[in-house]
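With one protein chain withheld, the remaining protein chains of the complex are depicted in position.
After this line comes chain A, so read on.
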Amino acid sequence: MASVLRFRKLCYVESAVKCTSVGYESFEIDEKLDEKEEDVLSANNFALEINKKRKQPKRQPKEWRCLDSCCWIIGYLCTTWWLLLFFYHCLPVTLLRVPELPGPGVRLKREGLTALHPVVLVPGIVTGGLELWEGRPCADGLFRKRLWGGGSFTQIFKRPLCLLEHLSLHHETGLDPQGIRVRAVPGMVGADYFAPGYFVWAVLIENLAKIGYEGKNLHMAAYDWRLSFQNTEIRDHALTRLKSKIELMYISNGYKKVVAVPHSMGVIYFLHFLKWVETPPPMGGGGGPGWCAKHIKAVMNIGPAFLGVPKAVSNLFSAEGKDVSYIRAMAPRVFDSEILGLQTFERVMRMARTWDSIVSLLPKGGEVIWGNMDRSPEEGHVCDFSKKSHSKTSLTTNNVNNSDVKRGFLVKDLANYGRIISFGKPASVLHSSKLPTADSKEFSRTSTSENFNNFSCGEAWTEYDEMSRQSIQNVAADKAYTTTTLLDLLRFVAPKMMRRAEAHFSHGIAENLDDPKYNHYKYWSNPLETKLSDAPDMEIYCMYGVGIPTERSYVYKLSPNSRCKSIPYQIDNSVHGEDGSCLKGGVYFADGDESVPVLSAGFMCAKGWRGRTRFNPSGIATYIREYRHKPPTSLMEGRGIESGSHVDIMGNFALIEDIMRVAAGATGDEIGGDQIHSDIIKMSERINLGL
């Protein structure tokens, strides 16, 4: 607050040039007032007396210059501000505190709940803090200071390029570059707040503390979220540490099993961990086949990105998201202008592409899960999010076998969610038969073609610079890509990155899970290519928000900017659907929590692992808990206690209550089993996956 005001005042100072006019205006008002006063007072003897008195001090009337009035204003503001601040501090603490909503912790404590099972929190991507342990000269004085998260973003403004350099990883190894060591911040502080006032885990921790949790039975499994999962073990022993921590908590809390609460990408990280810990030593943790059954009571996945998120696609493809492309549309030149030498996107993309972990979030399961050119599991989803239309069911039944034309009439442009990237609106709506096929082999042929641009651009920034103009256009030529062909596309535009990252992640569906190749760690974080461990007493929860439009597929265009060192593709934010359409600003929306579509979050719990399947041979119980998004009703609520959005859901009281009940010993059935608002069951049925 204080800083905001100060900034405003700074603005005053800087606009000293303009101040003449401002001052002039304000004093004209004074003048008018003066004239009125004159009439009243001129006849007044009393006033004359005052005037005489005031003339007596022989001070020379100084010039009231512009600068002086500026100073006057600033001084005036300062004084009042200080006065107010002083009063504020004089007030007793209790008087001013915003009446906090009593969280579920207080209520549950009154019900008699106490800490029982130790809790492990696994943060997701981006939210974990990173700190510097060794850096280049430009990062002097930042030793063990936060480079990411925790509100030290001031440094980013001070030396942006330096920070970008330090946060990037080595583009070949996917580990730290030479001479730079950036490590995860350990402990609760690692991810309780992302920025000052922007909570991530803080609310949950606070409520858990109310029923008796503290350092010894609450652990934040911080890890470097930029690295591929296996690399966190290779470089930091993060998995070994997590294993040791869980074993310690299990022992020191009277042999009570642990409740794990992973969030977002932490979900697949923890999946990786579960597989790793039971694998014999050289590659795994050597915990033996019963480790999970012995140590883990429940895995409560919050906003799980089990099958990836489409957001990762646009992020890797053009460093854009829905919001970014909006901003870009509003102020087209700001970000792109080279005058400032910013090239924000290019730099950000360059950094993001060194992060292997983003690749783990690419949609998994290919067309089987995410839909092909003409159909998708979410088909018929109506995007009038303000009020769900009742015609929904009828539409879905109609659509299944309808031809393209008929659909166009019926539902305007119905989303072909399966086409995760399409170039131009036509490519996103036309029936697949009318589209040129996106053949993956075509890429490999063109990719060897001449890169005549390469030398003129100097240092290659992104791998786009190594592509020829011809192949860039080839990629775009009115085509649409599904999740399967998308991977080919990415392999084409960013071969090195994909080669590096695909050594760590896999995005397919296993035909035969007993194939020995699935023992490799690159399959461990893909729920469709691993078996859950043999722990029949364990429980898996999928807890996620619904009711918020979530990015599901994109309409792209070629970027008009054809210079070197620029990204050749952009989300075409001029493309809008008609009212009620899911297409807005070049992005097709589906139901979800703003980041993860329902499909990705819910499918495994709804179908893939439900009952005894080949992915879940021991029949671990799964529960779906959906939380319908409600925006905060008043400002006092902050980010809402019923929010369903990806990060804000960690402040959702219903979700917190569920976690606390399970941590205090309840089972999934006791907290009410499934709680479903979306069409996840119906969607899952449409997915044809051998179980």
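Methods note: contacts are C-beta pairs under 8 Å (C-beta built on N, C-alpha and C of every residue); 3 or more make two chains touch, one makes a residue touch a chain; residues count from 1.
Assume contacts and distances are computed from a predicted model.
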Which one, "phospholipid:diacylglycerol acyltransferase", "LSM complex subunit LSM3", "Putative rab family GTPase" or "DNA replication complex GINS protein PSF1", is the UniProt name for the chain you do not see? "phospholipid:diacylglycerol acyltransferase"
Among A:His117, A:His166 or A:Arg183, which one is in touch with the chain left out? A:Arg183
Where A:Glu165, A:Glu206 or A:Asp537 are the choices, the one touching the absent chain is A:Glu206
Missing-chain contacts mapped onto chain A: 6, 9-10, 13, 23-24, 27-28, 30-31, 33-35, 37-38, 41, 47, 50-51, 54, 59, 61-66, 68-76, 78-79, 93, 97, 100, 133-134, 140-141, 143-144, 158, 181, 183-184, 186-189, 192, 202, 205-206, 209-210, 212-216, 236-237, 240-241, 244, 247-248, 251-252
